[in-house]
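What follows is a single structure, written as structure tokens, with notes after it.
The excerpt is restricted to a subset of chains, each kept in its original location.
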Amino acid sequence: MAAVSLSVSTVKPLGDRVFVKVSASEEKTAGGLYLPDTAKEKPQVGEIVAIGPGKRNDDGSRQELEVKVGDKVLYSKYAGTDVKLGTDEYVLLSEKDILAVVS
Amino acid sequence: MAAVSLSVSTVKPLGDRVFVKVSASEEKTAGGLYLPDTAKEKPQVGEIVAIGPGKRNDDGSRQELEVKVGDKVLYSKYAGTDVKLGTDEYVLLSEKDILAVVS
Amino acid sequence: MAAVSLSVSTVKPLGDRVFVKVSASEEKTAGGLYLPDTAKEKPQVGEIVAIGPGKRNDDGSRQELEVKVGDKVLYSKYAGTDVKLGTDEYVLLSEKDILAVVS
Amino acid sequence: MAAVSLSVSTVKPLGDRVFVKVSASEEKTAGGLYLPDTAKEKPQVGEIVAIGPGKRNDDGSRQELEVKVGDKVLYSKYAGTDVKLGTDEYVLLSEKDILAVVS
């Protein structure tokens, strides 16, 4: 087995998962978003770079995702799995963890 | 990826979520609402500023929301995800976390 | 957004929720009801002042509530969300948290 | 709202709930029932004095209860909600918390 050279284009999410590039904190303060420091779950902004084919229904068909590549999204900071490629941060999320599209 | 400039009109909730502007505390005391200090969940008042398209049914159709933009609603203080735009507080809620319409 | 002036008639419960005026403790001792001091959930008496339209079925129809405005009900003291209007106490409950009608 | 004067005949359980008069401890030792002092849930004996109409099915019909007024039943001591009327103890139980009929 050869070495796995991970890059953004090689990551293909399964099912209803999406691959999201996390927006840097600077952008967020620039955009006026403020994340209050409370015990509640915190929102995070990112941009979708890859989406899965959707959940499979019992009859074998797919339930397509509501979001698409390029959408900027709000999601909970504590959801999903973090992945770092070089110096960029990404997160693999289920679509249900996306709260809103903000683009 | 350009900076994300968040404003109320750019937030589009997914599924059965609603975007709610939290009412200031002054209004509530003016209106006579008193939030008792107990261990039980506390109600909060807010106004809906954006709604999602509703949950998707298995056949692809949508189950429309019961609430609409402009509705003033009571919801549990501990539900949802807080978002701050400038000095205003907002919350992203699932419709099922809304207890009653009060307008 | 103008101040929200909450009064009983402006609270419209959603789904299968009911809005209940909590009966004062005096009434209960007068009526002979005694709430034993145990670790088990405690019953509380109240009168329904508003009801929701009922849960929506998958086909869009509603499952009407079994209780109606004016019913006096027993419910668990720890269920629902407390709301105070002036000096009166109210609670927003799901119908399933109502144990019995006592009127 | 007038004072609520609770008596056995005024309690009408909802759904699949039953209203049970708790049997006094004397009876149980007389009858030979011994409740072992363990960490497991303890059985309790009582007599049903009122039953609900049964759970509503999705089509609006009712699933009638298996027990009836007058049945003596074994139930878990930790189930349900205690209610005291005068010096008598009662409990509001879901039918599924009844372990066996013993009459």
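Order of writing sets the chain letters: A, B, C and D. Residues in each chain are counted from 1.
Quick note on the criterion: contacts are C-beta pairs under 8 Å (C-beta built on N, C-alpha and C of every residue); 3 or more make two chains touch, one makes a residue touch a chain.
Since we're looking at a predicted model, the values are computed, not measured.
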item	value
Identical protein chains in the complete assembly, only 4 of which are shown	7
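Everything below uses one rule, namely that only the chains that are shown with their structure count from here on.
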item	value
Approximate Å spacing (C-alpha centroids) for the pair subunit A, subunit D	51
Centre-of-Cα separation between subunit C and subunit B, whole angstrom	23
Cα-centroid distance, subunit A relative to subunit C, in whole angstrom	41
Residues of subunit C touching at least two other chains	none
Pairwise chain contacts under the document criterion	A-B, B-C, C-D
Complex contacts: residues of subunit C adjacent to subunit D	21, 23, 26-28, 30-36, 38, 40-43, 45, 47, 57, 63, 66-67, 72, 74, 76, 95-96, 98-103
Residues of subunit C defined as touching subunit B within the complex	1, 3-7, 10-15, 17, 19, 52, 56, 58, 60, 78, 80-86, 89, 92
